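Note that this complex is displayed minus one protein chain, with the remaining chains in position.
Which chain is which? They are A, B, C and D, in the order written, and residues in each are numbered from 1.
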Amino acid sequence: MNALRAFWNRVRLFYESWPPLLRRLFVPALLVLFFILALVLPQAGVLNLYQQQVLIYVGINIILAASLNLVNGYMGEFSVGHAGFMAVGAYVASILTVWAFPRWGLGEYIPYLFPVALLLGGAAAGLTGLVVAFPSFRTRGDYLAIVTLAWNMIVKSVLENIDAIGGPRGFMGMQKLTTVAWVYVWVVVTIYLLRNLVYSNYGRGILSIREDEIASSLVSVDTRKVKITTFVVASFFAGIAGGLFAHIIQFINPRSFSILKSTDVLVMVYLGGIGSLGGSILGATVYTVLLELLRPLQVWRWVVGPLLLVLLMIFRPRGIMGMREWRFLVPREERSQAIASIKEHIRRKREAAAPVPVGGSSD
Amino acid sequence: MPLLRIRGLTHFFGGLRAVHDFNLDQEPGELIGIIGPNGAGKTTVFNLITGVYRPTEGEIFFNGHNLVGKRPDQIVSLGIARTFQTIRLFKNLSVLDNVRIAHFARTRYEVPAAMFRMPNYLREEAEVRERALELLDLMGLADQAEWVASSLPYGLQRRLEIARALACEPRLLLLDEPAAGMNPGEIAELMELIRWIRQQFDLTIILIEHQMRVVMGICERIKVLDFGETIAEGTPAEIQSNPRVIEAYLGEEAI
Amino acid sequence: QPRGPETIKIGLNAELTGGVPVVGASCKNGAELAVEEVNNAGGLEVGGRKYKIELLIEDNEDKAESAAAAAQKLNAAGVLLMIGPNASRNAIPAAEVAEQNKMPMISPWSTNPKTTIDAATGQPKKYVLRACFIDDFQGVVAARFAITELGTKKPAVLYDVASEYNKGIAEIYKKTMEEAGIPVVAFETYTTGDKDFSAQLTKIIESGADSLFLPNYYTEVPLQVQQAHKLGFQGVIVGSDSWGATELIDLCGADCEGYFFTTHYAADIATPKAQAFIQAYQAKYGKVPDDVAALTYDAFGMAFQAIQTAGKIDREAVNQALHSIPSYEGVTGVLKFAGTGDPIKSAVVLQIKGGKFVYYTTAQP
Amino acid sequence: MQGLIQQVLNALQLGSVYALIALGYTMVYGIITLINFAHGDIFMVSTYVAFFVGTAVISRALHLPGIVVFILTMLATMFATALLAVLIERFAYKPLRQAPRVSAVITALGVGLFLENFTLATIGPDPRFLPKFFPVVTFTWSGVAFSNIQIIIIAVSAVVMLLLDTIVRRTMVGMAMRAVSWDKFTAPLMGVPVDRIISITFALGASIAAIGGMLFGMVYTIDPYMGIRIGWWAFISAVVGGIGNIRGAMLGGFILGFVEIFTPVILPASTYRDFVAFSLLLVLLVFRPYGILGRPVAQKV
Partner (left out) sequence: MTSDDVVLSVQDLHVSYGVIRALKGISFEVRRGEIVTLIGANGAGKSTTLRAISRLVPFQQGSIVFEGVDLRNVSPHEVTAMGIAHVPEGRGIFANLTVQENLKLATWGKKNPREIQQAYDRVFSLFPRLAERRNQLAGTLSGGEQQMLAVGRALMRGGRLMLLDEPSMGLAPVLVREIFEVLREINAAGTTILLVEQNARQALKLAHRGYVLETGTIALSGTSQELMDNPRVKEAYLGG
């Protein structure tokens, strides 16, 4: 453990010694490199289809976990109905690619229109986020949990009753459009956008609601607006994840979006750690990959898996990353160096002006 | 015209009349103290002004705006900020974030601008960051800017709460027992601080306090509440010699 | 140089955990029995060589995404073909994987017509087959039986609205009834996992129904029948192939006595092959096989026959052979394939009599 | 009319079972604010305990009257289930008492999954009925059917609820429970052994679930996954009534029973039952954001 830490520090020092420009380009370069790998490795047969499938699930789960983390981790609510939003995105995106686009004479462009379908699916899901956002003005915690649960059940029940889209028999005919590269892109975009959001004043508004809603409204936070924003954004990304899901499985049915799916995502969020996008990435990855690795256990997989989960929570009660964040996910201007330089700037400015005695600095 | 004008303010909690017929006219720049026994309704008055509770009866006008029926965040943006009797910081957030949140109502960029890091977002965030750090620097908290608020010692937490209220850029500041849990040395510092921010930020202040040194030391006018009723009003000297106040609040051996 | 015994890998994609673990357990039992029999006999003789069968079992958790992943995993592990999944909600996504990987797949129990159809083209899928008949067929058979044999005038239905299987059959049943000019007086639903059906049953009784169709899993049917009786239902009750497990009788006791259901085979008029299977199954697992076990067993039987016909360990050849099985005599009856993945097979109607399933009549497709 | 009375009886029976399970839920929640997602599965385990104990007792001692076997089995089941709940609390929840509340919720989810699948892996998926302790007698009275079991269910539930309400309101232990739920750091300063009180709460909640399990298993089948749905329903009942509130849990249980029975009655087709039932729930929570008997936690500003 110590050797590992020492090694990591060496790597870190080495990285710090690079010229600023190179450091600035490092993460983007890495992201591009991964994108190329995501494109090339499946083609080259280095990753077999099973591994690709698992990677795609990991990616979809990252999007789900990160977006739910916004509500449950950053805002401190307890939503147990995320799969409901995912369902909306999945069905809307699928209906677009299977029915609407061909009917509008766009059949041959479907692979290019895939992102449009996803975005529209996300938008539809985001809109339904309002169903949960409005009750959240007046209620919190476990009561809101029941609202989200009810929402999840309502979505499922409605889908079961619309025969035009298959009812319980499900909806199919989607092309296999979701690839490792596509999922990768969506994961990067999701994490990037969510990161930007949480480090903005809106993000701080979200956090302040978790910390103390009354105090938050008493320092000028419009809690209603923040709640709407949060639920809509989170549902939007859940919808995107749903669209991606539909186009890898090529079959969706209401059962796939039951409460069980929602609790899966819940586990990923808290396993990874609340209030941390890095945590959601890790949580979704660990959970998905671990369960795949346990496959040989057959029935006992779901005995061993939960046991591991319980042990993990006992030893890391705040999840793997609880409230900490990977450095590269913190915007540059929010890091300590940047803050320090502003402080330095202020100090110089003040020294230039007349010195003011501060009441408290008794030393 | 007074900055704050309260008429016939009354509030019931179920059957309990916490505040009854409370009136106040406060000129800009004035520092008024509210004292009274525990449970007299002092904090409730603050809660009514800041929109936490909606008054059962009465009117509150601030700078020409009727505050009754407005949401707390709207009231804050009109220029009223407060601190709390028991500290209510955002415990798990950094000191800097605690202060920056208070800029929420003045944020002009919208959510998409934030998500896509548009120029107006970057500009405004840079501005907020600098303003917040400047304030922290003024309040002597700059070195702790990146600490988690809960890790601050108690005295600094009180100070941060005041800083956060100031970051709302209020004209009227409501302080609820800022000296609670402080020893005499710390209290002296606090009084110094209140005088200084008052002048520095051109503030009008209402102060609730049980520490007579503070109330008598810095308030220009004092209102005394008991069981929700205003039982006395006047200068510190008048209050200290008022028999009703002595009986209900100060006790026989009062100075 | 002597070589060790060659093996053929066959994958099993089953619902061991999740919503229908009873289905997964029976499927696994049927599969293990089939494989064990071949291996005990020294292996499967293909092109003059004996091959042992290696069974790779994957749990699909009764989830679409897990069924697809399990199919991918089995494909990556190099199975010659895949048996399963059973529930159509899992079989459909797995079928997509099978089709894309050109991996033959036989679903023992997926009765949804769409499992074997390519949704984009509407054509039959090339690599996907099933061992059972489809919902539509069964719904029609049950309805006709109720009309002609039972003379129902006021039929009622209670089914699980959240389950594609139940809903599919129920709707065809209703349609067939209405086409015959007999209106369905009550068409009631519940949701998977419910254990109390008293509200719906009370409504059904109030509607004056003289027959009740319960195309539901045998895990739920006893509750429904008993609650119906408790509330005073007097009519006759009809079920579907999902009744076909002896647990039904154990749970239902005398309540199910005299009722009918459509299914794939009848144990009492069974061929010697079926008798042998039932005995072997009973010896190994201590109970009578249900329809899932029997269908899984047949899926394996078809696979073995096709591999032998193909004469080589090659997916294309085996797929060819599967699709052109002229006639396979399984334990669930005679299956014929005419180019598509859906077998042509007859259904039988059984009656529960004296705590046993007794052959009543046969319905031809 | 008979139909209506029949449906009311149906709803009372279902509601009683929900209410019993919701009680255990709400007690644990009330005292350590843990949403005990494993509660439904503890209930499930209790039915299996009852199954094995009941079968064993019946096969050993044929000469005992059914009602005696029933009571013996119920006591044994209550004890075993309470023990299980206390063990779970010790090993899985207690280490997380200082941790954020949601961590324990996730642990509870994990424990629930473990119980379900462990039962599945060891006992198997087949549904079962509890042994028949005594013959079921159905009475029909002017078209309304009810059975002795139904009466037992409703009566036992009512007694248990009254008893529990008394315990929590009147006894020292109940007082200690309420005190611990308010402030578990100060309670030991009154001499209250917090760990023991929490154990007692779990044990009590589980015993009630076990009673519910026994009654449930006499009219419905049991299977390893039955706890999931019942668990969620109990959670909903507890919240709808006002979580942490004993009477609220009872009320919530009955409301859910009535909604589940009466939506299909009122609807022309029961297909939309879940849709309607959950929409009602959603609307209810919009108008009573803290449940029917619940009040917002009065936090002084």
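Observations on the model:
FYI, a contact is a pair of C-beta atoms (placed from the backbone, for glycine too) under 8 Å apart; a residue touches a chain by one contact, two chains touch by 3 or more.
As the structure is a prediction and not an experimental result, all values here were calculated from the model.
Although it is not drawn, the missing chain touches B, D when the whole complex is taken into account. Remark: the omitted chain is touched by one listed residue; of D:Met175, D:Leu267 or D:Ile292 this is D:Met175. For the chain left out of this panel, the touching residue among B:Pro2, B:Pro28, B:Gly79 or B:Gly155 is B:Gly155.
Even with one chain removed from view, chain D keeps its contact list with that chain: residues 172, 175-176, 178-179, 181-183, 185-194, 298. Listed for chain B, the residues touching the missing chain in the whole complex are 16, 35-39, 85, 151, 153-155, 177, 180-188, 210, 212-213, 248-251, 253-254.
As a convention for this text, only the chains that are shown with their structure count from here on.
Chain centres here are Cα averages; for chain C and chain D they lie 36 Å apart. Look at where the CA atoms of chain A average out and do the same for chain B: the two points lie 38 Å apart.
Contacts with at least two other chains are made by residues 17, 19, 161, 191 of chain C. In chain A, 156-157, 160-161, 214, 299, 302 are the positions where the chain touches two or more neighbouring chains simultaneously.
The part of chain A that touches chain D in the complex is made up of residues 72, 78, 131, 134-135, 138-139, 142-143, 145-147, 149-151, 153-154, 156-158, 160-161, 214, 259-260, 263, 266-267, 270-271, 274, 299-300, 302-303, 305-307, 309-310, 313-314, 317-319, 322. Chain C meets chain A in the complex at residues 16-17, 19, 57-59, 61, 63-65, 68-70, 72-73, 75-76, 88-89, 92-93, 96-97, 100-101, 112, 114, 119-120, 161-164, 167-168, 191. Considering their complex, residues 50, 52, 71-73, 76-77, 81-82, 84, 88-93, 96-97, 100-107, 109, 111, 114-117, 121-122, 125-126, 128-130, 133-134, 137-140, 142, 145-146, 155, 159, 164-165, 167-168, 189-190, 192-193, 195-197, 200 of chain B touch chain A.
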